[in-house]
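The other protein chains are all here in position, but one chain of the complex has been omitted.
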Amino acid sequence: MKEVIVSPSPHLHSSLSTRSIMRDVLIALAPSIIVSVLIYEWHALGLLAVCVLTCVLVEWLITKFLFKRPSTIGDLSAVVTGVLLALNLPPSAPWWIAVVGSIVAIGIAKMTFGGLGQNIFNPALVGRVFLLVSFPVIMTDWTVPDSWKIFDSAVDAYSGATPLGIAKEGLLNGMTLPEIFAQNDFSWKQMFYIQVGGSAGEISALALILGFVYLLCRRVIKPTIPLTIVATVAIVSGIFSAVNPDVYTGPVFNIFAGGLLLGSIFMATDYVTSPMTTKGQIIFAVGIGLITMMVRYFGSYPEGVSFAILIMNCTVPLLNKYCKPARFGKEVKNG
Amino acid sequence: MTTTILYTVLCLVALGLIFAVVLYLVAQKFKVEEDPRIDVVESLLPGANCGGCGNAGCRAFAEQYVKSSDPDSLFCPVGGNETMGKIAAALGREAVEKEPMAAIVRCQGTSDKCARTNRYDGYASCKVAASLYSGETGCRWGCIGLGDCLDVCQFGGIRIDPRSGVADINADMCTGCGSCAKACPRGVIEMRPKGPKGRRVYVSCVNRDKGAVTRKACTVGCIGCGKCEKVCPFGAIHVENNVAYIDFTKCKLCRKCVDECPTHAIVAVNFPPRPPQAAKPAAPAGEGTPVKVTPVQ
Partner (left out) sequence: MRLKTFRMGGIHPDDNKISASAAVEVLPLPAVAYISMAQHLGAPATPIVQKGDKVLVGQVIAEPSGFVSAPVHSPYSGTVKAVEPRADFAGNMVTHVVIDVEGDEWLPQIDRTPEIKTEITASREEILEKIKNAGIVGLGGAAFPTHIKLSPPKDKTAECLIINGTECEPYLTSDDRIMQEEPVQIVTGARIMMKALGVPKCYIGIEENKPAAIESMKKAAADYSGIEVVVLKKKYPQGGEKQLIDAIIHRRVPSMGLPIDTGAVVQNVGTALAVYEAVQKNKPLIDNIFTVTGKCVPQQKNFDVRVGTTFRQIIEAAGGIPENAAKFVSGGPMMGKAIVNLDASTVKASAALLVLTEEETLRKKESNCIRCGKCADACPMGLQPFLLSRLARAGGRQEELEQEKVFDCIECGCCLYTCPANIPLLDVIRPAKAEVIKIMRSRPKK
């Protein structure tokens, strides 16, 4: 017998670890990665590799030389950030965009706050939004080299823009929605399987939903946030499109187009930057849904999910403070 | 174009003015009248907010000092007599001199002397370990070595030697605030006067077990044999609960007990090395730095 170990109870621990959770997230992202590689081929794969490698490298360098602490890359959270950032980039983005985005995501949004668990904003989204406002042309250029066309049957009138972009553009040019929809195939079926254009992660709602189901089964996330966001978007767009169907897009379009599903399933549910209680999560998710729709309807950008999530990230400390879980047993009066 | 700029500037100026007025009014409404002497006292204090004086921080001490009917009972251990003198002078009072104190660790149970018998695997805190069980060694009285004292020390004066596992206090950095003594769940740390030239003699053990039990657990523990008590010419040493204690108000630092102690549990710190025989008479006074006899290897 070796030395006796003594510790306070409990003496067992579940097999759960940060690493296992992150691994599950990566598995859940796998369908989207596969779809993006199928559609955008080497572009998607290249961006993915650059993002992941840069993220991991930056975290390793910072922990090693700035924090002088043991490296934390083993928890795989940097890999998740890298993958999410890659899935948020347009397929035509040059490699250096991916590098810059990764450095901002890990170096500024995550490590300056002290690493995993300390950051206020979702690192991948900070990276994306940083790129979006710094390099708007590159980040909204959805043209794809010819080599992408594996699915020739998709659409002939392919414009290289996202459905949201096309709708916004059309409205600005004085067209009405029915006219725009007549020119493009925005049926839910089309967008559900393979969307017309968009960043690597947004193109297939089916792949995202597969990941969502996996995360639910593994109990990594609870359905509260994604479902509340989708419901809020559906209600808001339902009301608006009922009032004026010529100008305001409807629920189905808004749910499946753009990054709503990617954002609500993988970014808004980020443990670190979302509230911890169900009540807080509902407020958080309703906020995201509302802001997303406001940006989509009234903003100058066609897409608002990233902004919405980042804005609501700011409210998380407050939501955590004021939304307490229900306690066991009611209060006793007079202490 | 210019009108746009003009409007913008005007708007901001107007906003600024409104906020300034609001802030001013609020500040007036919630103004707290305070004795200006509190600020004076606070500015003279070291500002470490260590809590060594027993108050929540330097500000609280200043308030106490100004209001107290018996300010001599209050003392800033960090600033010492110098600071207290200045504060008293600033308020037109007389300060009472107090002897500077330093924290000492009354345990030499390093891993080579007090063998480990088990491995603690919980949260690294002396408080948690002490509330759980008797500790990693056979001695249930001595230093646990998980560093609760180190965490509370504001002055970086404590370290835990990773190999020996016992707290080590750097007397030069110790301000005598006493927070470590309060943090130690076993009461191993004691506040004692710094002594002339930092010279101190104390029993470096708090083990209250019977001699045989102590001996089994640790080679340098006090076994309560009472030899020191007998040899002390000043009646400064008493054995109580199987452990000797040197009363610093009576001790004259003669070091007779140090030689007498069979387990070397009594240590003398900061004395110059003794001449090998009685050979060299009268070493020039004040020459050379005194060699520190460190209790911790």
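In this document, chain identifiers A and B correspond to the written order of the chains, with residue numbering beginning at 1 in each.
Note that in this section contacts are C-beta pairs under 8 Å (C-beta built on N, C-alpha and C of every residue); 3 or more make two chains touch, one makes a residue touch a chain.
Just so it is clear, the model here is predicted, and its values are computed rather than measured.
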Option from B:S111, B:S125, B:Q154 or B:N170 whose C-beta touches the chain left out:
B:S125
Among listed residues A:V252, A:V272 or A:M294, the absent chain is touched only by A:V272
Interface with the undisplayed chain - residues on chain B:
117-118, 121-123, 125, 127-128, 131-135, 140, 152
Applying the definition given at the start, please give the residues of chain A touching the unseen chain.
1-14, 16-18, 20-21, 72, 75, 77, 114-118, 271-272, 276-277, 324-332, 334-335
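We adopt the following convention: only the chains that are shown with their structure count from here on.
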Could you work out how far the Cα centre of chain A sits from that of chain B, in whole Å?
52
Chain A-facing residues of chain B, complex
116-123, 128, 132-133, 136
Show which residues of chain A lie in contact with chain B when the two form their complex.
3-8
